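A quick write-up on the structure given underneath.
With one protein chain removed, the remaining protein chains of the complex are shown where they sit.
Residue numbering begins at 1 within each chain, and the chains themselves are lettered A, B, C, D and E in the order written.
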Amino acid sequence: MTSTVLMEELDAFTYREMVGRGAPVIVPVGAIEQHGPHLPLQTDVLLAKAMSRRLAEDVDGIVAAPVVYGYKSQQRSGGGNHLAGTTSLDATTVIAIARTLTLEFARHGVRQVVFLNGHFENYQFLYEGVELATTELVQRGLKVSAILLSYWDFVDDATIEEIYRGSFPGWDVEHGGVLETSLMLHLHPELVHAERVMDLPAAQLPRFDRLPARPELTPVSGCLSSAAAASESAGRLLLERTSAALADTIGAELRTQHMVTAHATPGPNTL
Amino acid sequence: MTSTVLMEELDAFTYREMVGRGAPVIVPVGAIEQHGPHLPLQTDVLLAKAMSRRLAEDVDGIVAAPVVYGYKSQQRSGGGNHLAGTTSLDATTVIAIARTLTLEFARHGVRQVVFLNGHFENYQFLYEGVELATTELVQRGLKVSAILLSYWDFVDDATIEEIYRGSFPGWDVEHGGVLETSLMLHLHPELVHAERVMDLPAAQLPRFDRLPARPELTPVSGCLSSAAAASESAGRLLLERTSAALADTIGAELRTQHMVTAHATPGPNTL
Amino acid sequence: MTSTVLMEELDAFTYREMVGRGAPVIVPVGAIEQHGPHLPLQTDVLLAKAMSRRLAEDVDGIVAAPVVYGYKSQQRSGGGNHLAGTTSLDATTVIAIARTLTLEFARHGVRQVVFLNGHFENYQFLYEGVELATTELVQRGLKVSAILLSYWDFVDDATIEEIYRGSFPGWDVEHGGVLETSLMLHLHPELVHAERVMDLPAAQLPRFDRLPARPELTPVSGCLSSAAAASESAGRLLLERTSAALADTIGAELRTQHMVTAHATPGPNTL
Amino acid sequence: MTSTVLMEELDAFTYREMVGRGAPVIVPVGAIEQHGPHLPLQTDVLLAKAMSRRLAEDVDGIVAAPVVYGYKSQQRSGGGNHLAGTTSLDATTVIAIARTLTLEFARHGVRQVVFLNGHFENYQFLYEGVELATTELVQRGLKVSAILLSYWDFVDDATIEEIYRGSFPGWDVEHGGVLETSLMLHLHPELVHAERVMDLPAAQLPRFDRLPARPELTPVSGCLSSAAAASESAGRLLLERTSAALADTIGAELRTQHMVTAHATPGPNTL
Amino acid sequence: MTSTVLMEELDAFTYREMVGRGAPVIVPVGAIEQHGPHLPLQTDVLLAKAMSRRLAEDVDGIVAAPVVYGYKSQQRSGGGNHLAGTTSLDATTVIAIARTLTLEFARHGVRQVVFLNGHFENYQFLYEGVELATTELVQRGLKVSAILLSYWDFVDDATIEEIYRGSFPGWDVEHGGVLETSLMLHLHPELVHAERVMDLPAAQLPRFDRLPARPELTPVSGCLSSAAAASESAGRLLLERTSAALADTIGAELRTQHMVTAHATPGPNTL
Partner (left out) sequence: MTSTVLMEELDAFTYREMVGRGAPVIVPVGAIEQHGPHLPLQTDVLLAKAMSRRLAEDVDGIVAAPVVYGYKSQQRSGGGNHLAGTTSLDATTVIAIARTLTLEFARHGVRQVVFLNGHFENYQFLYEGVELATTELVQRGLKVSAILLSYWDFVDDATIEEIYRGSFPGWDVEHGGVLETSLMLHLHPELVHAERVMDLPAAQLPRFDRLPARPELTPVSGCLSSAAAASESAGRLLLERTSAALADTIGAELRTQHMVTAHATPGPNTL
């Protein structure tokens, strides 16, 4: 058995030792959401987990077991929650999960928690859950700090240009498109049906949301832009560049915080 | 007494008559949030209400009484909820308000509800509330349709260029900046302390959120960019262009929906 | 720009200065509720706000932005929540609003919060929200004190007699009647359709509640007693007498509390 | 074994038979609340139950098992929830209990539910619970009607005068006073320590609520007025008159409703 | 008037004295649930209360007013919640009741709370409520300890053998069977219709739950095994043995805890 950064594969004794040494915990958050005929329903989980694993390796951290189910898919970012296959939680449940996990890691003695999001619609609800938890922890006198991010915010413009060559359709319609498909081709090719990609024009979505959704606004593929230009090499590039940017930025942030609290003795809280 | 589109000023009999004629209801949603030393705490409420009023006049609609208190200010879009003056609700409360108002207007016989948002952080929570309500209404067999929007999504690039002349700092740091200050100078000059604008560099904010917030990341003004270049004329331009875009886009959407349901007889539901 | 006691018109810097000097915050709580064909839907908001403003001026306080939407109208006090126009929140939402606002003002450094109610049905739910907040604050070691009141409890018998001359129908049926209409004629005549008052007998309501409500028990005007005898002068008298009683009673209470805590240094809490 | 109207003593088969014949269900709601040194903590439960039993006998109904714990005692009506012995639920729990019981009785096939309240502070929360349930039942197409009342609203002025001889202190300070003590002396003399009554002046309570409560405003007895004048005969009179008024008013209301729905076949819902 | 351990019969002054001496509070938790044609709907309440009373007498404790309504009946342990007469609360309500009662007793100064359960389905929800409360109390620095138990876990194998003589059908189908009926014959014979016992074979229930329940799996009696062999003497034996085991085990546990905290001064908390 080899060493791992995945909490789910760790035994409790090893986990406690790592937490005792000050390891931050990184929580990948995804969704079970349709991603067209060529990508699996867990695409967002796998990509969040892959990014989290690389970050954990870079910052000597632990990847928590993933949050598998996420907030409802919205038509302008994920096709809409009327589509079969997409399996979502209400906002209050996502909030409760983020809040409780933060409190649980704090109880273990963890002092830095990172929520690494892979499903656009989750973000604000994760924020609220973490906000409630950290406010409570401050009131109880515990110094626990949380970071929230969506991994695509760390894809830089140069990489976009290198991959899309001027045809970047915008993040808003990247659902099931070149970025996600390329990353999956690189990371989990056995789960991609490249031959089933539907090469349709990008969705034309309004500047507002409408509910109930109008199903006809979502392309029949369920994807908001075409993945026809996706490639394994683009995926590798995206993973490398984004992982590096995450390691730089978040790593620096975690070290900064660590210095501040270096004199405190980490360890499980008695409550 | 003159005619009004403001529900708060209407008596119930006139309101019912307007609803009976098929008037959509537009709900302005704001916040009580610090906007620096030169703008009042209700800035988001006033701007959402002004935009709603113009839209209502264009589409023969009704402006609901505003939702005054909104979701917590976030550091990257509003300076952060640690600042005194900013007075916010939890996510579940904002969700409940949006859900219940949608159900109440549906009970009145309203068939089209528009939530017009003036505070960035509200959006996803309004979405959830409206999603819960419209799903319930569909299950009960009621055809009610809701639209959600943030008014700045209707400011076009040409207007931005005309006002900022190449120095647009990005929407993310527009809190208390040129856009909001110009609109307020045009709409409510008596509430603006132009002489107190603090001409500081735009905030440098990271690509992630951190909680608890680091107060030092927010400029001492509480504004994320400088309002020094704001002017009444820019405000007038912004209001005119944005109102026109709203009237075009949302007006068309409302008319489309109306045609579909024209044969149904609107009227108060007995429950 | 002149000085104001309205938080919504204050900028954050001035607000903080006033809080730093120990100003109490007075929260007007109303409702969007039908008040017959002659009064606007926001009647309860406007009256709570007017009373709050006078009290703030007398006690050197601040009037918070109003709570605009309130608890469901009940048939025996407001005609019932089956009527179109009346737009209400569930109990849990009203509770959450009162609880959160109290906690937010406490975070700002406010040490005295007054909820001034203008809609009968709100009272117990405001109480619960404030009870939850103050209990939590005591547990966290913060000395914050809250006062709750409905303004009509400060109308004295002599004034009632002076205005009604023996024909006072009782507070239970004063919805949309002489008191509210007179106050509105004095404060906001432009919003009153005096000519549309329906001079109907007072409602005969049972000693119990029934749900679902029997619509036929509410007069067709939506008012529980006639406003035909309302007048601007009665409104002025009511406002003066009630404001004076509020200033005396609540002012004394606020001063008492202030003396007790005078040695503590008010100021924003770091949480 | 003799016949009973108490659901708690009935077996399920007999209960179903009674429901099948159209029996209304009356739910007594009390509290566990200090009532001074002379009355037991369950006073409100016992009085609500006694009134319910008489009403059930008069209208051929069933008395549900009592709701024993109620909403928090308030200083102006019950001495305050800071007193030991008083054991209370939060508002949301009382609301949930009232809502769920209404839905459960509706599931059994009951068509008329009466909540008979014996603790002042419960009323609005029971109302909300019943409102939520009956609204849901209407939406599901079930004709279930609910009545809510507090028994003291059926004590008439003549009885008050006969008992108090002009010294009635007002309902607001009747907690642990002549009314409750007299009723208990008549119904449960073995639970009354008449010799421990503390003959103190009635509480002087302000026209507002303050939280946290000022303990010194509640008399040391915990009672808001003196029970020294209580007697078994006054209790008998109160019980007879109030029961008769309840039987008349509520009995008539129940019969009215019954006629309307006489053609429907009552019986357990399959859900 | 004689001494009592029942909180509901105690006045507040006597209750406070007992709490001040360190008395633990025992909370009987039951249900309103069909128990066939021969047992009353409150069987679980009465049995939990009887066991609690004996335990209180043995450990110098107080029996709280019972929690009368419990969690939904499940088909494999109570016949199912589709049956009329069974009147149940949702899980969140049971959780809230257990949580709040624990906090209220802690506020009174009680340092040991025992939840004595008489309805199988309640257990996990009581656990959650007590877990939430004790975690909160630890965070607030209060040393309050809670014990949870179901009384049948204290019936030993020898007693089972003595009563059933090898025909014990298993606890899973003991609903309305020999154990409960015997205990009721001993404790409340006037509430048992022994002549109406339906002598049917024990229910054959699967190793899984199915929802919605299949009504045909529950015997028409509503009982999961026959009570034909029940007797008053078996009830007396069960009560004696179980009470003794409870007194031994729980009594020892309470004394252990008491020694630990003996130096602390029990008394009402100021919050």
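Throughout what follows, a contact is a pair of C-beta atoms (placed from the backbone, for glycine too) under 8 Å apart; a residue touches a chain by one contact, two chains touch by 3 or more.
Everything numeric here is computed off the predicted structure, so don't read it as measured data.
Checked against the hidden chain, the listed residues A:S88, A:S150 or A:S243 yield one contact partner: A:S88. Within the set E:A48, E:A84, E:L149 or E:I163, the residue that contacts the chain not displayed is E:L149.
Contact between subunit E and the unshown chain involves residues 71-72, 74, 81, 90-92, 95, 121, 123-125, 127-128, 130-132, 134-135, 138, 145-149, 153-154, 206-212, 249-250, 253. Summarising the interface, subunit A meets the missing chain with residues 1, 7-16, 19, 32, 34-42, 45, 64-69, 82-90, 92-93, 96-97, 100-101, 104-105, 107-109, 190-193, 196, 212, 222, 268, 271.
Going forward, only the chains that are shown with their structure count from here on.
Comparing the contact residues of subunit D and subunit E by number shows a mostly shared set, over half of all numbers used being common to the two copies.
The distance from the centre of subunit A to the centre of subunit E, with each centre set as the mean of the Cα atoms, comes to 46 Å. Look at where the CA atoms of subunit D average out and do the same for subunit E: the two points lie 26 Å apart. Residue positions of subunit D with contacts to 2 or more other chains are 90, 92, 135, 138.
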